[in-house]
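Right, one structure below, let's go through it.
Removed from the display is one protein chain of the complex; every other protein chain stays in position.
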Amino acid sequence: MKSFYRFMGVFLSVSLIFVSAASAMDTDYRMLWGFNPRKTVWFVAQLHLYLGAFVLAMPIFAVIIEYVGYKTGRKKYDLLAYEFTGLLSVAYAVTAALGGLLIFTLIGFYPSFTRYMTDIFGESMLFYALLFFGETFFLYFYYYGWRRLDNLAPLPSFIKLGGRFIGAVGSVLSAGFLFGFFGKYPGAVQPFWFVFFLLASASFFLLKNRKGLHLWGGIWLNLFGTAIMMVANSWVSYMMSPTAYDTNSYEFTGTLMDAVINPLWVPLGIHRMFGNLAFGGFVAGAYAAVRFLGADSDAQRAHYDWMGYVANFVGVCGLLPLPFAGYYLGREVYSNSALMGNNMMGGDFSWTFIMQAMLVGGLFLFSCYYLWTGMGRIPGAEKYRGYVKYLNAAVLVSLAVWITPHNMPLTAAEVAGMGGSQYHPLLKYLGLMPAKNAAVNLIIISTYAGFLLYIRSNRNKKIPIASHGKTARAVILAAALFCILLVGRYGLSLFMLDPASLDLPPDRVQVFTTTAKLLFINCGVILLSTALFFADRGKTAQFIYLGFTIFSVVFFLGPYGFMVMEKASPFLRNIAVSQFIQLLSCLVLVSTFEIFLFRSEHEKPRWGKMPERSQYTLITLCILMTFNMGLMGFIRSGLRTDWHIYGLLRDTSEWAFTPSNYTMTVMVSAISLVFLLGLVLIFWLSDLGEKKAEAPKDDIEERL
Amino acid sequence: MISRKGSDMAKALTKVFLFLLVMTAMFVYVGHTITVMTGGDREQTVGEGINAGAGEKIFFGKGKCSTCHSIGEKGSGIRCPNLGIKGDIFTKPIGERAVDRAAERSAQTGREWRALDYLFECVAEPGAYVVSGFRNEMPTIYKPPIDLKPDEVKAVIMFLASMGSEIPAEDILKPTGIAREYFTKIEASVKSQNDTTGQLKLYIQGDAENGESLFWDIESKAGCAKCHSVNGAGGSVGPSLAHVGGTRTLGYIIESILKPSAEIAGGYEPVIVLTKDRKRISGTKKDDTEDHLTIGTSAGEIVTIKKSDIRKWKVLKKSIMPGNFGEILTVQELHDIIAYLLTLT
Amino acid sequence: MKPTIAFIIFLLALPYSSGAEPSSTQQPQKGKPIYEKLCSGCHGVTGRGDGPAADRLRPRPRNFARGQYKFTYTKFGKLPQDKTLFRWISEGLPGSSMPPWKDVLTEEERWDLVAYIKTFSRKFARAKKKGRVPKPIVIGTAPPSSAEDIREGKELFLQNCAKCHGKEGRGAGPSAPTLKDSQGDRIWPRNLTKGWLYRGGGSPEDIYRTVATGITGTPMPEFMDSLSPEKIWRIVAYVESIRQKKRPPINDVLVSKHMQGDLPSNPCDPAWQSVPSSYIPLAAQVIEGERWFKTTIESVEVRSVYNGAEVAIHVEWADKTQSPLTAPPDKFPQNGLDALAVQLPVKMPLDAEKPYFLGGSSAKPVILWKWTNGGRPEVFLGKGILKMEPLDREHQTLRVAAVYKAGLWKTVFIRSLERPAKNDITIEAGKYLPIAFSAWDGNNGEKDAQRAVSIWYSLLLKPPVKADIYLWPLFVGLLIAVGEMALAIKVKKEKEK
Partner (left out) sequence: MKKFSVLFTASAVVIGSYLFLKYFFSFYLQLPIPASLMKTYMFLIVAGTLLALTADDDSARKLTAPFHSLLFDPSLRRSRNAVFFVLPFLGAFITYQSRPKTEAPVEFRTVHPAPPSSMTAFGKTYNLITLRNPYRELEINDPDNFRKAVEEGKAVYYRNCLFCHGDKLRGKGIFFDAFHNPHPANFQAVGTIAQFQESYLFWRISTGGPGLPKEAAPWLSPMPVWKNHLSEDKIWKVILFLYDYTGHRPREVGGNE
């Protein structure tokens, strides 16, 4: 049955691609059965993307958890990974079928556009279809091979050796991507493929035993998934940032690779990968929550509580870097077309971004809330309870700043009250970039601080530095060194920055040096806190570095950004990067300290002792994430305004206008509803086919 | 599992579903509120004519200038220079600033620059002399994706000039000197873009003279003048083509010849009439009064029929212009006619 | 928790802190520079009420040299207490040009100012020398008033006050046009219905004080000798009952209600009472031509209804005299014509750009519907405040009716929605039509450009109400009720458990 779906899906997609390439097109737009083409394509594409994101995220998720189980030797992680993989097969088939439907709608409604795309991307479309076979193979291998490979029996030694060989050679070769031996590409293309191929090669080192082989299969499943996503991404990103065309005739003149490696390809890919990870985590969390709510025994409740916790953890890990991935993508959009960028942040979509801020803010807020409620199941967490309200306040104030628009809606009376001006004399400042940057950073720090409190709840025994081995010290020093390099190097680059390179007059160099000096001070603080840590003042060290980061990122660079905006606005993006780098360094160093600071007392969390509202929090997170993805899809597509391919192929149909935010919410809600309900159906279907595994007993530490 | 312990799970699912509906409703409510607050559905404002008012509309609408430039306190763009008075840096409005900037340009290039020249340069070649403290990142507004037409560019310049300068409108309408050079550049760019869009560029190789004779010779295969007029001469069944080359894109012209029904010019709705004596007359509706219907037939005649003589009549979706030019004309003849039409500016 | 409450209390208490007792160290020399900076513009450097602004203000600024103060707690003509002066400096005189100064000056500075002001008149020094201390009257607190008190108060009012203040209290009594103050300036009795403009404050105690002590220097006499305190309190009760305490809110949109059938063309038609009114403040035309500073018409109240064919605009305003007067007083012979004009654009503006609010301009003219007392209503094409061209009367569909009663003009303007001529405006429902008003008080000598004007407001002919604005509340109410029912059932079940 499942294989039938899968076969049909792949067959449909491939055949339709050929049909689309071959069909003679005599019209630009068509109406079919009275459907609104724009909305139909929107609907199908978004649904396909939701399922695609789910299908791509689940394997990442499963492999990470399986790997954790493999390393820690705890069986329950392995079972969890298996449970998630079980959801995959039906979802995979439906995704493929939807992909086919999408292509069909595109050919049907937008024939000449589809032909245009096929002319350029025809070969990659074929390649795309071929990748599916690899994906299908590894999916089968990963899922059906699970039970058979679920032991540590060693593999034949020639496989081991061969694996090591391929791993070593491949890793070295993949470094070639980083250094540009396989061609120089702009932006993050080289690092991206370096990581991709490094992962591909390094996976061969796992070929030690049967479980390792299975993990290897899982990684390759993900690699194929990523490759599929990247191929499809290139089409979408090309529509936003076409390359290689003649600037007079506006005709595509390049090769397939020119079109694929367009400026937004990799930024979009990175953003999507983190987005997918967060999405997968939150969907899995919602799944666990529903199971929790419907559970009929404490054992089940404990299991699903734990599952929800793990899923949420993964989701938050994906969520934390998302603002930065988004910032990177946005920056590339700006660099590629300032016009598109400005339309995004200051034009038609400024309000959509306010909504996005509400949703993302909600994600952070509810993630925090889940952690806070989660403290209830940890003995010893009471002592941190008092901090919750301050964290809450910090997140809320940041959120308030984040969603305050520059150009706020006013009634006529309010406009009159301000003498006819459309800007509030004071609140307008909250709507500008520096304020938003400070707010986002504060949200992340607060979420992180909440997380620290959470994991510290049952780790209450301090370890003196003397009792750590050499490795621990080396790791701490390495982390400190990494942070110093990260911060210091960027500080140095700012210090040396020539104002002319930003089209600024020479006297603005002072702005650069001030920021650079701040980063240098940050390096000093890193040294100081590391020294304190080695003097057994670990908590103080953490406190000092966290405090300094908050001061520097939020309270210094935040207001300073306004000055920069007035005097040297091109430098504003460097300010944002400085903030990001300091924040990153803070997360790295403080987390490293945290690992070595306390010993886990192993006071067991009382899994399952969670109030119902915490489970609704997980569900809320899933819903918010779904809405957010739909909204981002709308922005991505809407940014092209009335162009199919931005600046190249104009959308002359009557649906070329940018719909209102209301239309967007209605559409996104409808698609999300269909998707979430469909998801329930998929869970149910996959549940049908499974033999019921025994509900795992809590905390059986079973060595594999 | 769901089926096994149905009741618990079903209850949980129902609750979660209701919760989902509530969340969705909230989301839609926010979208609705925001849309209402921000003035409903978006509309593209288009300015009419070449004047400062139209320029202002383009500035804040189609031209998307306001996403980067503010004017004093109006607008929220900050990436590019404010064009009004703002802060310590912008103490003069753009029109006035142009005078100073033009003087600086004169000193740099050794040519005599006027404020007008500077404004044209800003638009035609934004990177030539960037305001210090700002990046050279202004797009070429007369190329895609903004794609302003030369007249729209003039309107925008007129709007800019209206803020603090005394440049007479005629100077902008008919630019001279350096401004003329830049304007020519804009026109050339727009023209080359129009003429070479996609596969259509094939068609410019026609012979306009031959096309003209095909157009006017009623006996020829084309015989356009039967129905269409140019400067008063020709038939009046179809729309006048006097300025078709200057006002319509090449793509539109080709489409109108090969697929006449794709878009029918306003005021030329095709009608078909069945008279009481069983005669069918088709043509374009010229006039429709209470007792008369006047139509121009595809043969090029104007016929007035009494309503009392009509059994039935209706407006068609299909143009009365013959749709078979693609078949009866040779490619060369088609190119010739198009080449002629393009001369009608 | 506690700090929160304390903070709230602190916030609530914020606007209410002010001292009342004179500081022991009043220093007139310190008050002098303050006076010269802040007060001399109106009251004059010498305190004679002859500052540069003086002759353009109504009422004129106080002449301190005369030592006559209007709202005092002492008997008519007697010197005021220091704290009375302190109060008026602090709080200002509502409705006059005297603003409150407590937000600018510290308490000490205000006391210094009181001391300095007193130096302008020798009366204070003399009184001090003789050891005469101003004796305040006893007011007490307002007794609760019954309907009976108000009725009796009305009787007393008609006997004692109506001669000037008029039967309805609008200041339109028979002697109103003839009054002048001790300096010979024309003075009008207060319109008691507009309670927010009471110069001497609006509390019952303030009203009692004014009735009891009169207003020194004006024709308002003191009644404390002729009437018992009880009677005065009854008058106060009556005045309280007719006075509107707060200025109505200003609404930028005048909503015209849709109605079936004929529009009420009589200004006194009771149907108008059910139509909500909009308060439109007017300002003197201080802008163009022969400027005008002393209007008497402070506002108009506008109502509007429309049907399928016509729109009616009901304008009502207080005017103490109906001009032309049948017998103008000798002292003030101005006897112009009362008039009112409704101003509309000639074309519905497509964007924010409207004609110039003050009578239009030749580039963008306005339409004026002008009613003049005793004359025929006319329609003008306004191209500036002084350039009003009468339009051809034949095509006009404007009808106007006006009634003067008890100090109140009521007029109704009715016109077809359809434009009567090509160069005129078609009024459409659902659109925001700019509208402005001008008013002339003839007995105040107002004519032509000298008038009271308003800025642009919007007239909205509101399309008939759709039923769904009632259906939704009903739906929501039912939904909640159903939810409650479910909850109740659940609770019951759980209780049974």
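Observations, loosely collected:
Going by the order they are written in, the chains are A, B and C; count residues from 1 in each one.
Keep this in mind: contacts are C-beta pairs under 8 Å (C-beta built on N, C-alpha and C of every residue); 3 or more make two chains touch, one makes a residue touch a chain.
Since this is a predicted model, take the numbers as computed values, not measurements.
In the full complex, the chain left out of view touches A, B, C. Contact with the omitted chain, checked across A:L126, A:A202 or A:L396, is made by A:L396.
Summary of contacts with the chain left out: across C:G51, C:P80, C:G407 or C:G442, the touching residue is C:G51.
Listed here are the chain B residues that touch the chain not shown: 37, 53, 56, 71-74, 84-85, 88-89, 91-93, 95-96, 99, 162-166. In the full complex, chain C touches the hidden chain at residues 1, 4-5, 7-8, 11-12, 14-15, 37-38, 41-42, 51-53, 56, 96-97, 99, 104, 247, 250, 252-253, 255, 281-284, 286-288, 291, 293, 352-358, 361, 364, 432, 453-458, 460, 462, 469-470, 472-481, 484, 487-488, 491, 494-495.
The omitted chain makes contact with chain A at the following residues, 365, 369, 372-373, 375-376, 385, 388-389, 392-393, 395-396, 399-400, 403-404, 408-422, 424-427, 611, 613.
Just so it is clear, only the chains that are shown with their structure count from here on.
If you draw each protein chain as a dot and join the dots that touch, you get a simple line with two loose ends. Inter-chain spacing, taken between the CA centroids of chain A and chain B, is 41 Å.
For the pair chain A and chain C, the distance between C-alpha centroids works out to 63 Å. Between the CA-based centres of chain B and chain C the separation comes to 55 Å, rounded to the whole angstrom. Taken together, the chain B residues at the contact with chain A in this complex read 1-2, 5, 8-13, 15-16, 19-20, 23-24, 27-28, 30-32, 34-38, 40-42, 44, 64, 67-68, 73-74, 76-79, 87, 89, 130, 132-139, 143-146, 189, 192-193, 196-198, 201. Against chain B, in their complex, chain A makes its touches with residues 247-251, 289-290, 293-296, 337-340, 342-343, 346-348, 350-351, 354-355, 358, 406-407, 409, 421-423, 431-432, 502-505, 508, 565-570, 616, 619-620, 623-624, 627, 641, 643, 646-648, 650, 657-666, 668-669, 672-673, 676, 680, 684, 687, 692. Interface residues of chain C, counted against chain A in their complex, comprise 252.
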